[in-house]
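Here it is: the structure, laid out below.
All protein chains but one are shown in place.
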Amino acid sequence: MPYVNVKITREDVTREQKAAVIEGITDVLVRVLNKDPATTFIVIDEVELENWGIAGIQTDEYRRRKAAGD
Amino acid sequence: MPYVNVKITREDVTREQKAAVIEGITDVLVRVLNKDPATTFIVIDEVELENWGIAGIQTDEYRRRKAAGD
Amino acid sequence: MPYVNVKITREDVTREQKAAVIEGITDVLVRVLNKDPATTFIVIDEVELENWGIAGIQTDEYRRRKAAGD
Amino acid sequence: MPYVNVKITREDVTREQKAAVIEGITDVLVRVLNKDPATTFIVIDEVELENWGIAGIQTDEYRRRKAAGD
Amino acid sequence: MPYVNVKITREDVTREQKAAVIEGITDVLVRVLNKDPATTFIVIDEVELENWGIAGIQTDEYRRRKAAGD
Partner (left out) sequence: MPYVNVKITREDVTREQKAAVIEGITDVLVRVLNKDPATTFIVIDEVELENWGIAGIQTDEYRRRKAAGD
C-alpha cells in the first residue's frame, strides 16, 4: 500500500517520461517489497526552479554558477 | 495543532467543495481528538491526472482501461 | 484516489481514535467529492512535542506558557 | 542532508523573497546543526488561498472575518 | 535534484530491501529524467499499520477482512 511522492524541478517533463517514472518506481516496489501495484500511488510534483533551493540559492542560479565554473 | 495535507486529482473541484472538505476534516479532528480548530491547518493539493500514478500507470489511462472493462 | 496525511502531536492517541479519524476523513471525501474509499489512503504521523514548533517555540513550552497565562 | 518543505499561501511572493527564505533557512541548518549546504534542499510550495484551511474555513474567508472583527 | 518520499507500512523491511528501493528508484530517475544521483534524495517513512487507513479502516483490519473473504 505504498505512497510515493516525487518532487522534481518543472522543466518540460513529458507525459511519456512521467509514465516511465510511474511504471519504473512501481516496478521497484513490486520487485523488492512485493507490494500490490493496485494499491501503489505515485504522485509527481513539479516545482518551479526559483522555488527550489540548493546550497542556499535558487536552482537556476545554482546551475548558472556551476556552468560558469564557480 | 494538527496539519492535514489532502492530495486529490485536479478535476474542477469547486470552491464550495473545498470549503466542505476543510470544514468536514476539521470537525473530525475536533470531535475525535479534541483539537483546537484555531490551530488546525488543512492544505489541499490538486494534482494533474498525468502526474498521479496507480497500478503502474497514469490515472487518466487507468480510468480509460477500467471503463473499457480491462 | 485521494491521499491524506494527518500530522498530529504524539500523546497517547488510541487505536480507536485513529480508526475514527480514518473513518471520518474518508467519509468526508466520499460525501463531498464522491471519491472511492477503496483507493483512499489516510496516513497518520505522530510527532513528538519537542519536534513541533508553533509561535517560534516547541509545543510543550508553548502550552506551559499558555497555561501560565503568558 | 536536510530536506525542507515550506508551504505558504500564494500571494505575489517575489523571486527575491524566495531567495531570502532559501538562504535564511539554509543558514539556520548550517549554524545550528552543522549541515552541509551543498546537500541541503529547500522546496517552497505556494498554495491558493481557497486551498488552505484554518479554523475550519478557507484562508481568504478567515481573513475577511478577522478584518471585520469577528 | 529530485526528492522522493516513500511511505510504506512498517513490517520488518530489512536494511538490504531499503538499499534496493533506494538504488532502484534512483536508477529510474537517472535513466528516465537524466537526473544526477549525487543530488537525488530518497527518504523512506515506515508507518505503523494502525496509522495507515484504506477503505475507511486501518490496514491490519483491512487485511483481516480481505483474508476472511469479505
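The first chain written gets the first letter, and so on, giving A, B, C, D and E; residue counts start at 1 in each chain.
To be clear about the criterion, a residue touches a chain if its C-beta (ideal position, glycine included) is under 8 Å from a C-beta of that chain, and two chains touch if they have at least 3 such contacts.
Keep in mind it's a predicted model, so treat the numbers as computed, not measured.
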Fill in: Chains shown that the absent chain touches, full complex
B, C, D, E
Discussion item. Could you pull out which residues of subunit E are in touch with the chain that's been left out?
Written reply: 15, 18-19, 21-23, 25-27, 37-38, 40-46
Worksheet item: Considering the entire assembly, which residues of subunit D contact the chain that has been omitted?
Response: 1-9, 13, 17, 20-21, 24-25, 27-29, 31-33, 35, 39, 52, 54, 59
Discussion item. Using the document's contact rule, name the residues of subunit C that touch the chain not shown here.
Written reply: 7, 45, 47, 50-58, 61
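Simple rule for what comes next: only the chains that are shown with their structure count from here on.
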Worksheet item: What's the fewest number of moves from subunit A to subunit E, given that each move must go to a chain touching the current one?
Response: 1
Practice prompt. Give the fewest steps needed to get from subunit B to subunit D, where each step moves from one chain to a chain it touches.
Written response: 1
Response to the item:
In whole angstrom, the CA-centroid distance of subunit D from subunit E equals 27
Response to the item:
The distance between the C-alpha centres of subunit B and subunit C, rounded to whole Å, is 15
Worksheet item: What positions in subunit D touch 2 or more of the other chains?
Response: 41, 43, 45
Worksheet item: Based on which chains are in contact, what kind of graph results: line, ring, star, complete or other?
Response: other
Worksheet item: What chain pairs are in touch here?
Response: A-B, A-C, A-D, A-E, B-C, B-D, C-E, D-E
